[in-house]
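A single protein chain has been omitted; all remaining protein chains appear in their positions.
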Amino acid sequence: MTKIGTDEWVAQVGERTEAYRGLTAPVRRTWDGIPLGWRFAAAMLLVALLPVATDSSYVVRVGVNAFLFGLLALGLNVVVGYAGLLDLGYIAFYGFGAYTYALLSSDQIGVHLPAELTLIVVVALTAGLGYVLGLPSRRLLGDYLAIVTLFFGQVFVQLAIHLDRLSLPWADGPVNVTGGPNGIVGIDPIRLVGVTFSSVTDYFYLLLVAFVALAVGLHRLTASRTGRAWRALREDPLAAEQMGLPVNRLKLLAFAVGGAVAGFAGAVFAAVQVGVFPQNFETLLLIMIYAAVILGGAGSLPGVAIGAAVIAVFPEVLRTPDYARLIFYGVVLGGLVALLRPWSRLAAVLAGTVVLGFVVRFATAAAWPDAAAVAPGGLVARALGAWVATPPNATTVGNVAFVLLVPAVLAVTRLRGPARTWALPTVLYLAAFVWETRLVAEPSVTRQLVLGAILVVMMTARPQGLLGTPRVEML
Amino acid sequence: MLLALKDVNTYYGQIHILQGVSLDVAEGELVCLLGGNASGKSTTLKTILGLVAPRSGSVVFDGEDVTRASTSRRIERGMAIVPENRRLFSPMTVTENLEMGAYRRSGDLRAAFERVYDLFPLLADRRSQLAGTMSGGEQQMVAVGRALMSEPRLLLMDEPSMGLAPILVERSFEIIQAVHEAGVAVLVVEQNANMALSVADRGYVLQTGRIALTDRADALRENDDLRKAYLGR
Amino acid sequence: MMTTPRNVRGRFFVLVLAVLALAAAGCGGEDDATTGDTGAATATTDAATTAAETPETPTEPTAGAEETTTGPTTEAEDTGDGQAAPADCDGLLVGIAGPFTGDAASIGQEQLNWARFALERFNADNGTNFALVEADTQLDPAQATTVAQQFVSNGDILAVVGPAGSQEAEAVGPIFEPDNLAYIGMSATRTSLTGGDYPTFFRVVPNDDAQGPTDATYMVDELGAQNVFIIDDQTSYSTGLADIVQPLLEEAGVTVTRDSVPQDQTDFSALVSRISDDTDIVFLPWQLAASAQLFSQQMEEQGKTATIFGSDGLFSPDDFSAEGAYVSSFAPDITALPEQAELVEAYTEQYGEFGTFGPPTYAATQVALTAVLAACEAGDVSREAVLEQVGDVTITDSILGAPLTFDANGDVEGAQFYIFRIEGGEYVLVE
Partner (left out) sequence: MEFFVQQLVNGLTLGSVYALIALGYSMVYGILKLLNFAHGEVYMVGAFIGYGVLTMAGGAADPVLPAAVLVPLMFLAAMIGSGLLGVAIERFAYRPLRDAPRIAPLISAVGVSFFLQAAALLLFTARIRNYDTPELIPFSVGVEVGPLRISLVRILVIVTAVVLMVALTLLVSRTRLGKAMRATAYDREAAAMMGIDTDRVIAATFFIGSVLAGAAGVMIGLVFSRVFHFMGFLAGLKGFTAAVVGGIGNIPGAMVGGLLIGLAEAYAAAYLSSRFSELVVFTILIGVMLVRPSGLFGTPALQKV
């Protein structure tokens, strides 16, 4: 019996927290034992080998996109993850950086400054813009700040579209600043200390260096006094204020740092794309950056890096129908293996699905002998071609099946026990059928569908993000 | 037994909050649950009410195992709570607040309203005032009245003395006793052990998620450890 | 939950079984095919055979692209009326990029369907098994450049159809140029795209410099315009055209009012109410025919009598039918041409109604495929060779009316604009 009245709750926290269990426990414990710096260095070394390992400039370009996402996500993480300020106008800094670089390094206004200078100007201007946009954050709290910044992002795109016929009192005729919907093209490549970055591989390494530098810098910043103050601000702004933290200065600093990072990323993006256009900076991209930060786990640097990689690479992989197919069946099978217990039930479900498939396949083949085929595409497709039924009017039947499939899948997640076991083969077969008849034929649409579904599933399965720590509200 | 908790273990995330808590309340009994900060008092109440689910153990109310039952089911069966800090619906009127207390009851609420207005005549005059604009003591009446609207058999009181002036604390416990005398079983969760033990039949002491002591109220008042820890004597 | 090792083993066992079952299913399919191939095989097994015979995945996995073909394509090998293509033409690819999803999907999906349709017919006619690699750009140049890199990295892609927007065509130019990859625009009309900056770019649609003057002249000379209201839709296409038409009209002494409205605008009624009573023509260089239809309805609702004059983006008899409106187009109305009737009917049966963006995509795809076939028949399957072939392609019975050839800049030779008047829902050629 413990002594009454002494509060040893804190002392017991370690005891009260569950330890790793299961088969992966030793691996996870060992992994936790490796210092973060080593893990990061190893990962970056591996990534640095990518352009050497492949001769596909596409893969390198996706790597460039991933790094751009990574930079943006790191910057956003400062604002959202550290300081807890929901900044939905973040994309505007990216656009502002890109347009500034474009204006100072193209024929648009006939200025071609050296890149060293331009980059400094871009970073300074976007940091300043971040500071200015941060000003309302002194008054606007929480979601209202989010909303004002969201519209700031919209205003930026509107200005980019419309500042192509600006009437200025001292100029005769309208002045074309942003190029309107046509954007600015023919942007100079970045040239630093005599080295011109011309290929995607060059930019890949430039961004790699920038990313590593920024990640290391931010990691040290997190551990610094400012980093701790930001966290205090995020957890409880009122308490932070009462403790004498310079709350407003901290907020503005976060905005400025985030803005500068995004501005730099924008400048590099402009150089990589050799052009800037208003469509580059629409809300969709903002959403994807947020998805990167949140999927990885807001506030966690490695999480943000992984989130950015996932968000950049995953949609590209989905572009290829065969890979999308592998992902689809892989995820379905993996999900079943992970979730169905005991294994005898798993076996029953899989066997049931296979048998059901053949029954339906031969029944339809007998009924409609001249039906169209499943699109070819390797071993899996051949196997599926022999298994999935192919009705004559695939589009219509596929659409109907899709409409049935969505509620069926949702219903199965609610069913428990034997009912689920019985329902699963039908649903699984229906899913395969929809995939083969309809989704394979429309890879671009499927890509969006899968992306949406994955976002929902990932968030509901792991709300705190891949590497985030669940925050428990103490009651 | 009206209410019985058996070996309840409750977690928040990975943190083990209630560690094998067992307690019971008999029909018409007034029981108090004492404990310091973060000892698990509120979690115990939430487990009883079904706002958090225990990972193991059982909650039996009125002969029915309600461990997996929803909060609304438990309230239908005859529980009601006066939450910590009262938690009134500030932008709603007194009447609307009382109505919410009787949410699970269908049919005519006039009798229930009458009973509450009899107990707190002040509320009858203030029925269309917004709850958020009332004083602390008045709010306490609304909170108790709201809980009584469902005509409960077990009233749970979470820290009834918190945030009230000493005179109102006494008033608050008078109300509790009045409710108790009307035949309703009451479970009071309190830090103010002295006050709680003065009205209770029995008491439990919760210590970092475990029941450390349980006895009749008068015996607890004489317990040395408890006295040192809570009663300041 | 603890997972016992025994449980895990069982799980693994089931997984192996499942894979085996799938593999068995694959073999079963092949057996079916070989036995049934002699007689009246079902199309399913037929396709499975072809899939089994053709060496699969001609692309490097790193290239990250996979062709999508359709059933009839593969069947053509033995039944097509054209002669068989040389063996080294096997599995060559053409990329197509367009806004297949997102807010411009109504344009992109029509383009995609017509490209697929063109591929099917081309393969059937020539006994080839070319395939398309589809890539969605959502009209975002950033995505277009990533897609362009994908195309460049896939050695089997010899020509590209698209991308759709002028700004996208500008953005991908620097990526295609070093690799000599020809890309054929089907809707990018910005004048500056041809003429040197983008040497591998061709387009089957005339540029804004060809359309603008035709429209302006017709408005002034034939319709006697005095007062014209020009409304662009804030896209690259629209502002470009409006910028050409506006000064021409002004030079001719016409009073011009200019406004602009976002392409995705919901309601035009406030804008419509600004059409003054002495405005005789409203010029809409728009791309969404359905929006112009609403615009005309709202004009009718408010009793405005000005005539709508639309650019080629509005040439869409199924979507835009404002009585008395004029629409310019770079092609005759293919739905009215007897020699294209079969084509139109076949398309409509398979994919449904269409507007103005399909036929040029058909032509562009035809150009790309023809050039690829010509190159491989000449024995040089390289991008340089295809690029040269594209410059020399002549399609005599083009879907766009006249024979289709390119001039030195990559523009259509002898581009001509037609003007239609809408009468009772019919597009009547007036010039």
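What to note about this one:
Just so it is clear, A, B and C label the chains in written order, and each chain counts residues from 1 on its own.
As a convention for this text, a contact is a pair of C-beta atoms (placed from the backbone, for glycine too) under 8 Å apart; a residue touches a chain by one contact, two chains touch by 3 or more.
Just so it is clear, the structure is predicted and the values come from calculations on it, not from any experiment.
Touch, as defined at the top, links the missing chain to these shown chains in the whole complex: A, B, C. Residue-wise, the contact with the chain that is not shown comes from C:D259, picked out of C:D88, C:D125, C:D259 or C:E426. Here one chain is not drawn; of C:A252, C:L294, C:V344 or C:I395, the residue touching it is C:L294. When you scan B:L2, B:V25, B:V59 or B:I75 for touch with the missing chain, the hit is B:I75. In the full complex, subunit C makes contact with the omitted chain through residues 101-103, 105-110, 231, 234, 259-262, 264-271, 273-274, 288-291, 293-294, 297, 300-303, 319, 352-353.
By the touch rule set out above, subunit A reaches the unshown chain at residues 80, 84-86, 136, 139-148, 151-152, 154-155, 158-159, 162, 234, 236-238, 283, 287, 290-291, 294-295, 298, 399, 402-403, 406-407, 410, 413, 438-439, 442, 445-446, 448-449, 451-457, 459-460, 463-465, 468, 471, 473.
For subunit B, the residues touching the chain absent from view are 49, 51, 70-72, 74-76, 81, 83, 87-92, 96, 99-101, 103-104, 146, 150.
Methods note: only the chains that are shown with their structure count from here on.
Chain nearest the geometric middle of the protein is A, using mean C-alpha positions. Centres computed as Cα averages put subunit A at a distance of 30 Å from subunit C. In whole angstrom, the spacing between the mean C-alpha positions of subunit A and subunit B is 47. A straight line joining the Cα centres of subunit B and subunit C is 70 Å long. If you check the complex, the residues on subunit A that touch subunit C are 21-23, 54-62, 65, 161, 164, 180-183, 185-186, 200, 269, 272-275, 277, 279-280, 282, 284-285, 316-317, 319-323, 333, 337, 341-344, 346-347, 350-351, 354, 357-358, 365, 369-387, 390, 440-441, 443-445, 447-448. Contact residues on subunit C toward subunit A in their complex (touch as defined above): 1-3, 5, 7-8, 10-11, 13-15, 17-18, 21-23, 25-26, 28-30, 32, 40, 42-44, 46-48, 50-52, 54, 56-57, 60, 62-66, 68-71, 74, 100-102, 112, 134-136, 138-142, 145-147, 149-150, 152-154, 166-167, 170-171, 174, 190, 197, 234-236, 238-240.
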